[in-house]
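One protein chain omitted, others in place.
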Amino acid sequence: ASELAQYCLMLGDDALVYAQRLSEWTSRAPDLEEDIAIANIALDLVGQARLLLARAAAADPALVPSLPEGSPVPDEDRLAYFRDAGAFRNVRLAEQPNGDFAELIARLLVMSTWRLAIFQRLVDHQDAVVAAIAAKGVKELAYHRDFAGRWFVTLARGTGESHRRLTDAMRTVWPLIPELTASTETESRVGVDPATLADEIGVVLDQVLAVAGITAPETPGLAGVRGRTGRHGMHSEALSRLLAEMQVVARAHPMGRW
Amino acid sequence: ASELAQYCLMLGDDALVYAQRLSEWTSRAPDLEEDIAIANIALDLVGQARLLLARAAAADPALVPSLPEGSPVPDEDRLAYFRDAGAFRNVRLAEQPNGDFAELIARLLVMSTWRLAIFQRLVDHQDAVVAAIAAKGVKELAYHRDFAGRWFVTLARGTGESHRRLTDAMRTVWPLIPELTASTETESRVGVDPATLADEIGVVLDQVLAVAGITAPETPGLAGVRGRTGRHGMHSEALSRLLAEMQVVARAHPMGRW
Amino acid sequence: MQVDQAPLEEAFEATIAANDRIEPRDWMPEHYRQTLIRQVAQHAHSEIIGMQPEGNWITRAPSLRRKAVLLAKVQDEAGHGLYLYSATETLGVSRDELTRRLISGKQKYSSIFNYPTLTYADVGTIGWLVDGAAICNQVPLCRTSYGPYGRAMIRICKEESFHQRQGYELLMTMMRGTDEQRAMVQESVDRFWWPALMMFGPPDGDSPNTAQSMAWGIKRHTNDELRQRFVDMSMPQAEALGVTFPDPELKWNEERGSYDYGEPDWEEFWHVVKGNGPCNTQRVAHRKAAYDDGAWVREAASAAAARNEAEASQ
Partner (left out) sequence: MQVDQAPLEEAFEATIAANDRIEPRDWMPEHYRQTLIRQVAQHAHSEIIGMQPEGNWITRAPSLRRKAVLLAKVQDEAGHGLYLYSATETLGVSRDELTRRLISGKQKYSSIFNYPTLTYADVGTIGWLVDGAAICNQVPLCRTSYGPYGRAMIRICKEESFHQRQGYELLMTMMRGTDEQRAMVQESVDRFWWPALMMFGPPDGDSPNTAQSMAWGIKRHTNDELRQRFVDMSMPQAEALGVTFPDPELKWNEERGSYDYGEPDWEEFWHVVKGNGPCNTQRVAHRKAAYDDGAWVREAASAAAARNEAEASQ
């Protein structure tokens, strides 16, 4: 049970942290249609995060941070708001600070392609809750990927500036891809072994890049510390700042009702 | 005693919050000399804040936020780290988000001119501690003002771009000046009535502007909410974000030793 | 070519008199068109600028449920802006042109959004009082004479009532929480009460356009009528919530069957309308930055569309 909980935490934290970055875009997008679409994607991911964190808490109550006696804060919020950066299990791609719209699109293309591949396999997971979360998520993630893919091609085929910005964005995002397909024991044992997804993801990305007429940058993967990366709680400097903002109100009111 | 404490809080919060903004510049200044100078100014202000917050706590222990029994957090840090935005008494000029280097210089010129005028009068304050803090601060603030004044003239007389940026910066900073010279009962009763400083500050700023060959923008003062501004705890949206970052580690460890 | 406008004007007046709708294809007086553009654009701008004060708290929402609710709400506001800009497009002005008028300060938006949001309780108070006041203003507009505007308003009002209930529910939940939370709610209500009252505009005596707008069916009630309705509606809600409004003159007037209330600070109102409220500069600068930062994306989209079209026609 504990390992299932850890796995749900990984997938839940990916969604939560990335949704936080996406929600920073609100009222800042290039046009209203994109503002609405980005908020929609963030909403989908918050929804996924809630289900996955709740599942993690149910599978292993020991994971849930304890609060003062009588606190009405529900488990999903204890996990979201009362853990420090080192206890988060998301990949580092999710937590990177936002760049421009090209960075948003490049990152969303990679994140949604990867997550969709995972969820498609989890549809048959032996844990019925995880399977149901995956079934619902697959539809959402397919939409996210379509949105990103369409914009990716648009930016690639748009103006000189959009093409330049997109290739810059890819240099930022691509080094974080190898972490997405690096196996951890937990993932291979109770979920989808990320290493088995590398080819599938590569094929999808190559297709989009081919339509866009763009070649992938040749960058090595971003190193961790002694091989430990986001899944092991070893994050970039950005995560603790993200959490300082995200958690500030909740932590100021451990006995609060919202 | 309580009103003296409130007054020390006002002057202490100005220094603390503004030092926080200045310290965000660290490793980001146009050159090493300025990086060092800005850190120096921030350091001076952190020093002033510590003395003033300690004086506030001594003058009225009821002001100091209470922490769990046995917490080793000293009074100055309880005041700095465990109050919410609405309990801060700094002027809103101190808390504004950083802009470019021209904004830094324009704001520093105004802040240091104003604060120096206050401190010069507080040298004779009946509270010996306040008088001593002021005596020390006067020298520091005179240096801050000189630094800002020199750069103000340099940017005004530099390139077309620096001149344009400086005038933009003045449009950002000038609307916050009227708040600096608006009287509150506490200030007029136990400290320096800010309204009595308006002429003096105007003369100094006019001198710098004359040397720089620049005219002050004609902007109305930034309104508060029903006449309440920073001194009444009515801040801009920026302050709560600043505090979320500044206080995050301290608040996570109310029993911590540092 | 000069056409005789008399029959067109007659038809227009007849439609208005019958409480029927004017549609984009119909003839309309130029002054009616301009007044509508100004009003609908101002409404659209209010939705878009209104995303900021609440959007300020999305990243700090204190529970995941509230984060989802707030994200969805701010997203709805973008949607409202979208419908309303579309309605103005039927009057012959593009969204892009209107956005330029907004960020250059030529067109206004509701002054309420020039007040800062300082705590999470403000999210609830904006839902309850600000959306509440907006609904009072807007429900009559569902019957407004211009078709596209009236239909947009029907949809918007439905969503606004939903938002209002959500805001009230947030405050209700917080009032069942800790003492700090209750204090936070009261402080927020104290801050927003007067600005909310000002949302109905200046007193009828100082509202020169009201008569013409009412004659055209663009407006259905005077400012003071709507304000009174809002006060009467809000008082029992405040009691149920357990908060007070910061107005010592507020009391039930048996004779009128309504609440008496104090005079808002109209000097503050005009100050904010003229652009000198606590957040006017910030709000417009934020919108301008988003618009400017997005220029290259909109250009890329046009260029790519043109390219696709050219390739398709080969």
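The chains carry the letters A, B and C, assigned in the order they are written, with residues numbered from 1 in each.
The rule we apply is simple: contacts are C-beta pairs under 8 Å (C-beta built on N, C-alpha and C of every residue); 3 or more make two chains touch, one makes a residue touch a chain.
This structure is a prediction, so every number in the text was calculated from the model and none was measured.
Engineer: Considering the whole complex, which of B:Ser2, B:Thr154 or B:Thr215 touches the chain not shown?
Structural biologist: B:Thr154
Engineer: Hey, which of B:Arg50, B:Arg89 or B:Arg231 is the one touching the hidden chain?
Structural biologist: If we include the chain that is not displayed, B:Arg50 is the one touching it.
Engineer: Taking the entire complex into account, which one of A:Gln48, A:Thr184 or A:Ser236 touches the absent chain?
Structural biologist: Touches the omitted chain: A:Ser236.
Engineer: Using the touch rule from the top, list residues of subunit A that touch the missing partner.
Structural biologist: Answer for subunit A: residues 85-86, 175, 220-226, 234-237, 240, 244 touch the chain left out.
Engineer: To test your reading of the contact rule: which positions on subunit B touch the chain that is missing from view?
Structural biologist: Residue positions of subunit B that touch the missing chain: 16, 20, 23-24, 26-36, 39-40, 42-43, 46-47, 49-50, 53, 72-74, 76-77, 80-81, 100-101, 153-155, 157-159, 161-162, 165, 245-246, 248-250, 253, 255-258.
By definition in this document, only the chains that are shown with their structure count from here on.
Engineer: Could you grab the centroid distance between subunit A and subunit B? Build each centroid from C-alpha atoms only and quote it in angstrom.
Structural biologist: A distance of 40 Å separates the two centres.
Engineer: For subunit B and subunit C, let me know how many angstrom lie between their CA-based centres, rounded off.
Structural biologist: The separation of the two C-alpha centroids amounts to 36 Å.
Engineer: Two-or-more-chain contact residues of subunit C, please, as numbers and ranges.
Structural biologist: 60
Engineer: Can you pull out the residues of subunit A that are in contact with at least two other chains?
Structural biologist: Residue numbers touching two or more other chains: 245, 248.
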